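Missing here: one protein chain of the complex. Every other protein chain is in place.
== chain A ==
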Amino acid sequence: MGETEGKKEEADYKRLQTFPLVRHSDMPEEMRVETMELCVTACEKFSNNNESAAKMIKETMDKKFGSSWHVVIGEGFGFEITHEVKNLLYLYFGGTLAVCVWKCS
């Protein structure tokens, strides 16, 4: 099948998959949009440091929507969380990252 093709596809894929893809969210529309934008800016700002990105998202969310937010960013992980209803956003970004933002006090 040729590696070149695979590489091409991969390049295409990376080029195309820059948009955030919400996998699961129970937030209200307005909040979701805002959080999504925040995630995008954080991930773009700290493209090679997930920890900083997560920190930024968490701190901003704490300011905007009250305390006790939690953020997980990574390329591969499994999780089971308890979150307050209407305060969860799980999205993919940039083709490789998964971001999970939730609130639980």
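As a working rule, contacts are C-beta pairs under 8 Å (C-beta built on N, C-alpha and C of every residue); 3 or more make two chains touch, one makes a residue touch a chain; residues count from 1.
Everything that follows uses one rule, which is that contacts and distances are computed from a predicted model.
A.B. asks: The hidden chain: which UniProt name fits, "Dynein axonemal intermediate chain 1", "Cell cycle checkpoint protein RAD1", "CASP-like protein" or "Peroxin 20"?
C.D. replies: This omitted chain is identified in its UniProt record as "Dynein axonemal intermediate chain 1".
A.B. asks: So that we can see where the missing chain sits, which residues of chain A does it touch?
C.D. replies: Output for chain A: 13, 16-17, 21, 23-24, 26, 74-85, 88, 90, 92, 95-98, 100, 102, 104-105.
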